[in-house]
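The complex is shown incomplete by one protein chain, all other protein chains being positioned as in the whole.
Labels run A and B following the written order; every chain starts at residue 1.
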Amino acid sequence: MGINRREFIRIAGLSTLFGLGGAKAAWELLRPGQVEAALQAIPTPLAAKRWAMVVDMRKLDEATAQQCIEACHRIHNVPNFRSPVKPEDKVTPAEAQRWEIKWIWTDPFHNAFPGAHQETMVMSERVHHMQFLLLCNHCNNPPCVRVCPTKATFQRSDGIVMMDMHRCIGCRYCMAGCPFSARSFNWRDPRPYIHKTYPDYPTREPGMVEKCDFCSKLLAKGELPACVVASKGALTFGDLNDEKSPVREVLKANFTIRRKPHLGTNPQVYYIV
Amino acid sequence: MLEYALVGTRRYFMLLGALLVLILVGAYFYFQQLQYGLGYTTGLGRDVSWGFYIAQLTYLVGVAASAVMVVLPYYLHDYKAFGRITILGEFLAVAAVLMCLIFVIVDLGRPDRLANIIKYPTPNSVLFWDMIVLNTYLFLNIIIGWVVLESERNQVKPPNWVKPLIILSIPWAPSIHTVTAFLYSGLPGRGFWLTAIMAPRFLSSAFAAGPSLLILLALLVRKYTKFDPGREQIQSLAKIVTYAILINVFFFFCEVFTVFYSQIPDHMLHFQYLFSGLQGKGWLVPWMWFAIGGMTVAALLMVSPRIRRNETTLALVCGLIIVTTYIDKGLGLMTGGFVPNPLERVVEYKPTLPELLITLGVYGIGFLVLTILFKVAVSVKEEIRA
Partner (left out) sequence: MADYKNEFGWFAERPGVEKKVYNKFPVLIGLVAFVILATAPLWLNAGRDVPPPQPSLDTPAIQKLTQQERQCVLPLSEIRATHMQLLITWRDQVVRTGEGTQVPSPRVWTSPDGRKFVPSLTNTCLGCHSNKAEFCDQCHNYVAVVPNCWGCHLQEPATAGQVAQAEVK
């Protein structure tokens, strides 16, 4: 990621402060009776004017895609209805499909980019068998935000479409409004279907909608989203408004397609096929 | 005037008792839903996230709006004959809107957070406006109906302040289901609903179904009470139903033409799912053909004055209209919008038994309110005619 003058001065200033503060911390650490406190430095959050992601399908194979999905679902406590913690909570396959919660998943081309009509289109074999990694596109003109009656889903100034689980009334209007089927609803209590809860993120109660939030908590800690980290370079994430960001470089160098651009939602996940 | 509802025949109290049983059964399953989540009681899922409950809301909002069809001729155009039955139309609207609001609450995932719509008003959301117009319409009709009925009982003219409310309720009625139609017709991702004719279709099916229900209720009132709504009134209502159902069938064929002549797959797929099945799935196909076929037959039958004048055949055709518009505007509209899903996959939706019982419970509440209000209205009418 490129760095401009303001960023440099800010980081330099913070480092100085830590340097000065570090002496104090060292003194307190070495003082007798002092505890080995897990002192953390203030993480520098990642900021942007418009976050975007580029999925390079040439570099993304199915195994890596599954790792991205697993990373995301693990750190967000997304339940898996096909594998209950206790056997008596088992559900039928039809119910597991109905109640499925997925923030990121794979689908073949004619589901990811529908309307192309498989039967009438002669397609390259490579793309025909590709499993596209799909997630919320964090559109710049999101219909889901437009229809939410409580602003429980809202667009931040950095472009991320966030979910406020505390405010959602579960009307599911946003699910009807999303043209990409990116949102899931908690039809029942998810906890019996989460094997290992991740402590830094809550679970959800039945009755609210959830979706990918571009790992806003990790961004606040200065880290990239989990799927990007797990993707072995196939996913690029960055600030579309910053000319020197990696996404701009990738977009300049490659032709990309987006899902259903004609609907005007302005999706911010680009695909290199 | 509520004391009129506390006395009645044995049949009246048995009706109330039966409705109460329905309500209690629905309430039991609703408590299960509150405790365990919507997945426990409904057949809804990630792909079809609105189903039977919202289908009822969509249908009933049209029935509620149909009150304007008796209010408008009487108050704006001085069609004196409708003076006898405006109160029946208004009270039907009250019961229908009440059911609409209860269906919204029943469908919510977190009804305990209902106040959030008021705490955080969002004018860009159609659901916000839907809440406002539905609640206002409910209060409008309660106040207007009650005040006018009470003045009638005391044999005085209604007070002057109720006149502007009545005039307001006339444009308000089409607005309630225009707003409900806008819930659907503004979503870019749902090709089945993304049509300008959604609001007009709502209007036409409302003005067919609502007055049909009113005709049936008027015939029941004539049969079981001493109040006769009047033959002329029922005939006028029948004429309204005829034109509305003809327009409704015409609108449907307009939709079919646009979709199938343009051959755009995104729009065609939903019609194909509803009327011929898609990817091997299509449990709604016979229902949809019955709905459209029945509606067309009913429209053609209503054209004939002989069928309209004979009140038995009229009742039968009105019943057919109610059933067919219910299927078309209810589950047909809902499921068609969600299937196939935006990824062009067919995931079907079938309501479950608890879902149907909760729905019946809400209908029980609506019909209980309707019975009580009608009892009051009819008792007053009987009294002043005596």
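A few points about this structure:
Everything below uses one rule, namely that a contact is a pair of C-beta atoms (placed from the backbone, for glycine too) under 8 Å apart; a residue touches a chain by one contact, two chains touch by 3 or more.
Only a predicted model underlies this, so the values are computations on that prediction, with no experimental measurement involved.
Within the whole complex, touches from the chain that is not shown fall on A. The residue from A:A96, A:M162, A:V229 or A:V273 that touches the chain not shown here is A:M162. Touching the chain that is not shown, out of A:L219, A:L251 or A:I272: A:L219 (per the contact rule at the top).
Take chain A: the residues that touch the chain left off the picture are 21, 24-25, 33-48, 154, 156-158, 162, 164-166, 197, 199-200, 202-205, 216-217, 219-221.
Keep this in mind: only the chains that are shown with their structure count from here on.
Between the CA-based centres of chain A and chain B the separation comes to 41 Å, rounded to the whole angstrom. By the touch rule above, chain B contacts chain A in their complex via residues 36-40, 43-47, 49-50, 104, 107-111, 113-114, 116-117, 119-120, 122, 124-128, 131, 183, 186-190, 265-266, 337-338, 341-345, 347. Across the interface of their complex, chain B is touched by residues 95, 97-101, 107, 110-112, 114-115, 117, 143, 146-152, 167-173, 175-181, 184-189, 206-209, 260, 263-265 of chain A.
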